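Yeah, one chain of the complex is gone here, protein chain that is, but the others are all in their spots.
Letters A, B and C name the chains as they come in the text, with residue numbers starting at 1 for each one.
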């Protein structure tokens, strides 16, 4: 039971609306867990429940082995960083960092020590006597992180901390957070709707939908072996190609094409039964040009639209009457109207049950 | 944009005529006319025999006016202070996830829908010593109970204040509650995580954040206080004696019954003074903050978004 | 993970004592009691006058003289209401407060329509058809919002006399339009300023003129702010006393003025029950507006309050 944070059978409903349903989640000490999902999936709600900012309807929450279900946020041993920074606007940065500690009755020396450490770590020493209104967004968020830092706790909670920043600052601060985690080795729970953030930061990602965790796994597993259509579609950009077909005897039939998928790793360990399926292929796993001949599955199609994106180019075509995108190096990109041969390897693709949408 | 500014659309001019007429006719010409009359010895009808500052000299020797001025400060100070404190307390308490919030809000705000005449009449009735609150409490057995502020000239003004607060505090509550609700919810969460007690959060964090709502409520109160007329007429007619006289009442009395328009207009001009001072101060701050913003502006280009909007 | 939740956990109630689970039990803390106590006491302070008005208006005079202000009437009588409405006297006029009611309607309805129409045009012009000087006039108007009425009332009497409008219905309507203009104009100006400018540009490109854009596009869009303005003006004009006494004249004396006359007039003894019934009647319209409009009313106040 050496989990840092542990959620057991957690449910939350507002009236008749179930926001979270019998959720179970264990987080190891020092783990960086990202809660990812579209808005309204309950990821922030879950975080707020862990923080104690929302009262749960059912279930329990443990932090560092202690049942904190009924504890006040301040007694849970957590620090939290918010999307809007939530700095106290009338107080200087120093006061923002120290206010909670003063209220908790810490000695002045101790407070100063902690502020010094946190501000050194976040490089906000020059800002200590400024008011939040005179800081840039990135600076504000550093201060907000600092405020969580001085609490000297085991668990940090981040609620979409980078969403209000522009793209450049976002990637800078992302790295910063990662560095911070490596240095502090605290447990961190991080809520975001941005898959890049999730992929880059997380030890494990929990993908949520409608108050239910769909898949909880390391980023590469989630990327390569999504458990269902939702996860497969949510992760990756441009998103995975889905084509309806029929699986029988190691072959998937799509429109006029028969693809041999014997190389595919079935969840059951082997063959699988005959059924209607959806074949999922990531655009970046599609091969054209010289390497195409070595691919187990191949077909010919006409390129309809080409979107150059600098280093890469996305090309749009059709497979079995459905849109099929592929991503390729710009140097070898096809032309619009060009008929080319397209190939992919079933081992890198996903096959889902057409009815349930789960991976087979 | 630029083209629109320069070329005057004749239709726009026509559309704006009533406003221009009001602005110039009423708020410039009428005010100047009033000020000019204050330097004349006009009695009931306007005349233009100028007598310098004689009316002002007389005004500041007139006990009725001096009492009016004292009263407006007293009334202004107490009613605004109570209004703010009571209004903020109500707003804070309403913010505690009260089950019957709508019902309470309805109750606190309904007096504002009533006219000040109605307010004055009702409270006068409640404060009637023989048939009102005092006698009701005495009938319960507390025979020494006294509550008849309006019968005593030293306390009458406080009776008026009680009625005024009853009428207006709901508005202050509504404005401040809107201000409280406008405070970023995450600030509240942050404070809870920091372990800051609720009352401290209200006092040290949200209160300073609500400066805008407070200024709004305060300005609204100030304007109401300077204008107070109906309440006095309905409640005390300025009495007992002249103990609840107010500048607004003074002006009306002198332009009609007392037939001394010159003096009345001198008083009206004095009433205008605090408003002009208030506006001047406001303009000064607006100018200063513009200048400061221009100075810092370049350095912190990203500033004005989130924080700036919320704090203002 | 998802899947059917197999809840083997015993019911929360049984386990509460040992292990915290489920919602935090809501204790009725001292603070909580304090909060409610404060609100309830405040509510009593606010409701007391209404209660007193109501019960008094149904009591007989002998019962009132006993001095039990808060008690429910022993003997219910509607007499005071009938008297207040139809037969109470001021001087030799014994028509109750009903003529005042109709006068107030006559003043309020056109007053609201005229003042809001003009304010809407002002707001529209100031937002989209600015010209050199328009902002200056607007600034003066805003200054007017703070000017005590008493400063301009005397010149206005003279002015109205010269126009032959003193003590006429159009006269009092104009006065209400003038003094309602600053706040209403601000309201509409801010509202139109919040609309996307592209809307106006698109209409211009389509060749629509000043009035066309106003009537076809802007006016239909300003319904929400117009509702707020109507609430603001109905209560404001109905509750006005000062302008009513000075500018309305005998024939159009609004309800508040008549109420004050009835209440201050006594022949013999003061009839408190009639006075209270009359008071409730005078307050009925704005109260109805308030109770019906509910949240809109609050919005109106907030909107009216949002100024510099």
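By definition in this document, contacts are C-beta pairs under 8 Å (C-beta built on N, C-alpha and C of every residue); 3 or more make two chains touch, one makes a residue touch a chain.
By our rule, contacts and distances are computed from a predicted model.
Chemist: One chain isn't displayed here; going by UniProt, is it "Formate dehydrogenase subunit gamma", "Probable sugar-binding periplasmic protein", "NADH-quinone oxidoreductase subunit H" or "Multisubunit sodium/proton antiporter, MrpB subunit"?
Modeler: Not shown, but named in UniProt as "Probable sugar-binding periplasmic protein".
Chemist: For the chain that is not shown, enumerate the shown chains it touches in the whole assembly.
Modeler: The undisplayed chain, in the complete complex, is in contact with B, C.
Chemist: Touch as defined at the start, partner being the missing chain; which of C:60, C:117, C:212 or C:265 qualifies?
Modeler: That would be C:265, which touches the missing chain.
Chemist: Considering the whole complex, which of C:32, C:74, C:132 or C:161 touches the chain not shown?
Modeler: Result: among the candidates, C:161 touches the missing chain.
Chemist: Can you work out which residue in B:151, B:198 or B:282 touches the chain that's missing from view?
Modeler: Checking the options B:151, B:198 or B:282, the one contacting the hidden chain is B:151.
Chemist: Please give every residue of subunit C in contact with the chain that is not shown.
Modeler: On the side of subunit C, residues 89-93, 157-158, 160-161, 164, 166-167, 245-247, 249-250, 261, 264-270 touch the unshown chain.
Chemist: Applying the definition given at the start, please give the residues of subunit B touching the unseen chain.
Modeler: Contact residues on subunit B toward the absent chain are 43-45, 62-64, 67, 124, 128-130, 134, 148, 150-151, 153, 156, 236-243, 252-253, 255-260, 263.
Keep this in mind: only the chains that are shown with their structure count from here on.
Chemist: Please name the chain that ends up farthest from subunit B once chain centres are defined by their CA atoms averaged.
Modeler: A
Chemist: Could you tell me which pair, B-C or A-C, is linked by more C-beta pairs in contact?
Modeler: Counting C-beta pairs in contact for A-C and B-C gives the edge to B-C.
Chemist: Centroid of subunit A to centroid of subunit C, CA atoms only: how many Å?
Modeler: Centre separation, subunit A to subunit C: 52 Å.
Chemist: Would you tell me which residues of subunit B are touching subunit A in their complex?
Modeler: Subunit B residues touching subunit A: 184, 186-187, 189-197, 200, 204-205, 208-209, 296, 300, 302-303, 305-308, 310-311.
Chemist: For a test of understanding, state which residues of subunit C touch subunit B in their complex under the given definition.
Modeler: Listed in rising order, the residues are 32, 35-36, 38-39, 42-43, 45-50, 52-53, 56, 64-70, 118, 121-122, 124-126, 128-132, 134, 137-138, 140-141, 143-159, 177-178, 181, 185, 209-211, 214, 235, 238-242, 256, 259-260, 263, 272, 275-276, 279, 282-283, 286-287, 289-291, 294, 297-298, 301-302, 305-308.
Chemist: Give the list of subunit A residues in touch with subunit B in this complex.
Modeler: Touch residues, subunit A against subunit B: 48, 51-53, 72-75, 78-80, 82-91, 99-100, 103-104, 132-137, 140, 144, 147-148, 151, 159, 164.
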